[in-house]
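A single protein chain has been omitted; all remaining protein chains appear in their positions.
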Amino acid sequence: MTAGGRSQIGAPVRVSDPALPKTLDALSRPGRRAYDLPALDVPEGTIPEEHRRAQAPRLPEVGERDLVRHFTRLAQRNFGVDTGFYPLGSCSMKYNPKVADAAAAMAGFFRLHPLQPESTVQGALELLWLFERAVCEITGMARATFQPAAGASGELTGLLLMRAYHERQGDPRRRIVIPDSAHGTNPASVTMAGYDVAEVPSDARGLVDLSALQKLVDSDVAGLMITNPNTLGLFEEEIRELARTIHEVGGLLYYDGANLNAILGRVRPGDMGFDIVHMNTHKTFATPHGGGGPGAGPVAVTERVVPFLPKPLVERAADGRFFWDHDRPESIGRIHGFHGNFAVLVRAYAYVFGLGGDGLREVGERAVLNARYLAERIRSQYPLAYPGPPMHEFVATAKPLRRHGIRAMDVAKRIIDLGFYPSTVYFPLIVEEALMVEPTETESKETLDAFADAMLQAAREAREDPHVLHEAPVTTPVRRLDEARAARQLKLRW
Amino acid sequence: MTAGGRSQIGAPVRVSDPALPKTLDALSRPGRRAYDLPALDVPEGTIPEEHRRAQAPRLPEVGERDLVRHFTRLAQRNFGVDTGFYPLGSCSMKYNPKVADAAAAMAGFFRLHPLQPESTVQGALELLWLFERAVCEITGMARATFQPAAGASGELTGLLLMRAYHERQGDPRRRIVIPDSAHGTNPASVTMAGYDVAEVPSDARGLVDLSALQKLVDSDVAGLMITNPNTLGLFEEEIRELARTIHEVGGLLYYDGANLNAILGRVRPGDMGFDIVHMNTHKTFATPHGGGGPGAGPVAVTERVVPFLPKPLVERAADGRFFWDHDRPESIGRIHGFHGNFAVLVRAYAYVFGLGGDGLREVGERAVLNARYLAERIRSQYPLAYPGPPMHEFVATAKPLRRHGIRAMDVAKRIIDLGFYPSTVYFPLIVEEALMVEPTETESKETLDAFADAMLQAAREAREDPHVLHEAPVTTPVRRLDEARAARQLKLRW
Amino acid sequence: MQFAPHTEDDVREMLDLLGLSSMDELFSHLPADVRLERALDVPPGRSEMELLGDLGRLARRNRHADELVCFMGGGAYDHYVPAVVWALAGRSELQTSYTPYQPELSQGILQAMFEYQSMICELTGLEVSNASLYDGATALVEAVNLARGATGRDRVLVAGTVDPRYVEALETYGRGGGYGPEVLPMECGVVRAPDVGDDVACLVVQHPNVFGALEPIRELFDAARDGGARAIQVFDPLSLGVLAPPGEVGADIAVGEGQVLGNHLNFGGPYLGVIAARMRDVRRLPGRIAGETVDVDGEVGYVLTLQAREQHIRREKATSNICTNQTLIAVAASVYLAWLGPDGLRQLGEACAAKAAYAAQRLTEVPGVSLTFEGGPFFKEFALSFDRPAGEVQAALVERGFLVGPVMGESLLVACTERRTRDEIDALGEAMKEALG
Partner (left out) sequence: MQFAPHTEDDVREMLDLLGLSSMDELFSHLPADVRLERALDVPPGRSEMELLGDLGRLARRNRHADELVCFMGGGAYDHYVPAVVWALAGRSELQTSYTPYQPELSQGILQAMFEYQSMICELTGLEVSNASLYDGATALVEAVNLARGATGRDRVLVAGTVDPRYVEALETYGRGGGYGPEVLPMECGVVRAPDVGDDVACLVVQHPNVFGALEPIRELFDAARDGGARAIQVFDPLSLGVLAPPGEVGADIAVGEGQVLGNHLNFGGPYLGVIAARMRDVRRLPGRIAGETVDVDGEVGYVLTLQAREQHIRREKATSNICTNQTLIAVAASVYLAWLGPDGLRQLGEACAAKAAYAAQRLTEVPGVSLTFEGGPFFKEFALSFDRPAGEVQAALVERGFLVGPVMGESLLVACTERRTRDEIDALGEAMKEALG
């Protein structure tokens, strides 16, 4: 396959009107319009002059056809799971079932106002009630809140729950322990929760260094925040000891659910000793990530943390009626303006209840099988950062290519030309030239083999023809972009 | 802009998995599946052995994700009005409003069985009743049938109506007159209606040769079938004389509605003397053409032809109830298995009632303005085939480029590389190197100018660098295809 | 609404270039006596939100198949349409494109056509198909035209158990084609093999027939073959996971209603005319046909082929006048058939047959209800007789939340798709009891 347009296997047709401007602003023509509103059927309103806007905003003036071609073009310049393999580590970019979109498209869901009287939203409340039971069973927890709009929001919620819990014990604490391999949102959330970060190193196995942890913890430690499998894709085999260590000093364990996909139906955070768990529905439960969001980050907790959950929670009355329970005196309050990302939760519900218990377990199995298989296929050129058996994802390193002047990013860019979305690169930070690969369970062996072949080809080229990697990508709408310039000469708007 | 992939302005991202097979059949793996059906909740059925299928059909065995990527890839290899300018002459490829799709997506429409009792489909019947009134007003006719699934089906329906009409007069006739510039469906429909074609030549103006017509017609002529503006985009200014000529011998006038867009709200076929009219909703009324169909071809007629319309028709009872009237003894019978392409008619209804009377008139005006403007912009290089002022479309010729060894098709292919869908070529047949261009009213001046510039560039290249045209297209997923081979070495299936 | 993007400046600049001063001048050469000197009497335009409001009110005046449990048949069926089908077939690059006259820009549609043809051939056990016809009834008309052309014979024999709307269509189109279908008598729900003389162009049999019953199809088509006529089967695509395919039972041409292949009920359209035939008749097939070929660089691609059959080339000598067809519905059918695959197709067929059998047994337990035709095997549909007019029963069932039918003379058709549950069937039984009680 060459850089030539047409000879790319599977090249799409070129989008039209090359001579026309490419931004909405440049497409704008005074007096052109797409909008179309009914004629006013009441007397004019009376907004006082001093409150009126003097000058109209410079919004684009375009026709509906302009809009359609513009955004169709933008869409075709974007790569999604529906276009191809997307093995972005830590993101669980699995296939997003269309049935979930159909569920969210029911007027009985998307046409509901969040503050409608309970009598008019019994179906929505029941859905949340049922889904809460399911996520609690999956995580081994007692109750859950659906307010957090994403994983990071779940983290902060969980940490505020820890704070409330400790304050309730009359012993506010100051530190949260996180491993050096943690995702950036973990320390950031710790700060926003008003705690200090205490970082525990990973040991030679890539696991939390237990003895280091034991030295670290004291009665000022509010809790430990980890994901398991960890961000290296390795299972923290000493999880029970880690939990004991924290619990012994009265701390709580927070489970970052980003990697829950690996252990669905096999291991439950609650059974590992975790007290608080968030889930990323846009990872584990296959809700579309929308190019950045929306997602949802439900948080489930054990009994002792339940009193502090955000309010309201959905409860079922004796007569079977569902209602919002606002009467939660110890609640930390409100994490979201309303009830969280409901339409995302509907999709997640469809996924969980569509698969059922056995289906969920199979998801985890296949996710691990795919990652293990792919790691094995490429390890000759991209050694694993740590020896242990990877779970749903693995972290390899491109270090061996360094001596050919090739960095992990060069490999990633070459992979683009070979037709795939690349893996995550340079994360976790503790691995040099990290390539973090998460194929997910929804990819076929053929796809894994094709990707492995591409990775091996890139390694060969690194030795024989590094130029190809440095030049890459050459088959994309734009080539490598000048990020330094973007940050230096800020152009953040028209 | 070059032939290179990435440097094409607006190039989309390349579709993934280049190493994977590109047909559903090749993607198939024994045991892989997308389907998912409920467990059987009744006893097994008992189909007798002698009726059973011995061997399963070789349908693809693929996962849902395979399906999604395959068809997403196919879609991206296809050019539509939503991707760009599509000035295909005689096809009225105008923007298809999204609101019409939203209307057709209402469960109250798409979940109706065609044979439901009338009491359960009052809304659908009312919609058809209202729409029938509207199309009759637009065409100046008395009643209409919605059974024909497309224009050609409308033509055949109309010709069968003529036959029934004449037989009723006790004077079956044998010939239908059509101009030499007619669309291929016209003569084909004439044959299927059991008539012989009598072809009337066009005169130097590109209009029906009136004196030739007068010579041609006699009492054996059942009718004249034309479109006005005709397929050259010219208005038949002598339409009243043409009508008189046919009516004098007792014939009927059939209006091919493919070009109705030009005269919406300005001239009505009924007022020109036509007795029978079909409309192409997928042209005039902006319903999407779906890469070939579905469309709809409603047929409207004057009073004297009403008795013969297909049955049933929608009627309104004294109490306001709508019902299917099957009691039509003189009806020609049934043209479609049910009521025609209802979901397409819903879209057409949305278009017509959304625009309203004035909006429709404006559509015609702008369609003509765009065509006239574009013709003017390129006539220096692509002279009009006939001198008269074009209406909603025009037929130019690439003949001047012949001496550079360039054919109309070469121009079309080059236009593809320049980012547009080309015009219709080699139709009408009476024009050498015909380029039949129909911009439609939904295109902006900027788009017309960009297209005109591309056409002029192609003409320049034809003189200076004809090779570029012969090589074209080079920016598409495939280049010029071997049609002779396709017809010789038939490969019509896996 | 208004979708023309012209600003006042645009209009002026464009008129200027044309040397015109008003829109009216664009039409000044039109004879005065044909011009409409008044505004069209169509209600004033509506904004999008008003328009959808109006349409929503009309839609709510219908009682659709999510409100009423649908046991209706007669050529259109409430099979389940997976979400993936229209998520893909509805993609706008496909939906807003025209017939692929420029193959380089239409490889998506062309390949989809090719794959559709391939799957229809696999399904029917025949050799060639096309890119779709309007619907099942018009597909039959085209098949009859093909048979008459291919045999040079006149007469058209039609089993008395073929859907009456299809027969009506043959009568209508026969007025132009110059033939009248001859309907063979039905005997207890099926037909007997007729003698097929050397003036018979084709024998048309629907199998499963309009009552859902299985015909002695092989005998019937043996008779056709022996008489040198084309054997034409009207088939149900979703029966072919279970039933022997047309190609195996002796059909020369198979036509069917493709609505069941991932397409919504849509109050009767757009549906899908499916046709398949043997290679010897390929040059007589109507409509578009996609073929595989290569480009100048040897890359595989797809084109419309054998166009010499078609109206735009052959004009009055064309095999058919069809131009616009139902391509997008065929694309949806491709997604659906690939979603089902061979196993899904069989499972689905078994489910329909099993539920229909259960329903027939369950419903005939209701006093006053009997099978119109005792004994014979059927697929997913059957006819019931009552001690009163079927129309009354149908109306009473609507009141109880069930769509059943259509009414055929004294009988009421009942169809079961994979979608109908045992509970729904039992509930229908109860409702019938009430209705008849």
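By written order: A, B and C. Residues from 1 in each chain.
Everything below uses one rule, namely that contacts are C-beta pairs under 8 Å (C-beta built on N, C-alpha and C of every residue); 3 or more make two chains touch, one makes a residue touch a chain.
Everything quoted here is computed from the prediction, not taken from an experiment.
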Shown chains that the omitted chain touches within the full complex: A, B, C
Listed residues A:208, A:412, A:455 or A:469, member touching the removed chain: A:412
Contact partner of the left-out chain, one of A:143, A:173, A:366 or A:399: A:366
Contact footprint on chain B, counting only the chain that is left out: 7, 13, 29-32, 36-38, 63-66, 68, 72, 97-99, 101-102
Touching residues on chain C - with respect to the absent chain: 48-49, 52, 56, 66, 80, 82-83, 87, 92, 418-419
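Please note the rule applied: only the chains that are shown with their structure count from here on.
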Inter-chain centre distance, chain A versus chain B - centres from mean C-alpha coordinates, in Å: 46
Centre distance in Å when chain B and chain C are each reduced to the mean of their C-alpha atoms: 20
For chain C, residues that touch 2 or more chains besides their own: 1-3, 5, 10, 46, 48, 82, 84, 87, 92-93, 104-105, 107, 297, 299
Chain B, residues touching no fewer than two other chains: 22, 32, 64, 68, 72-73, 76-79, 82-83, 95, 97, 421, 442-444, 473, 476-479
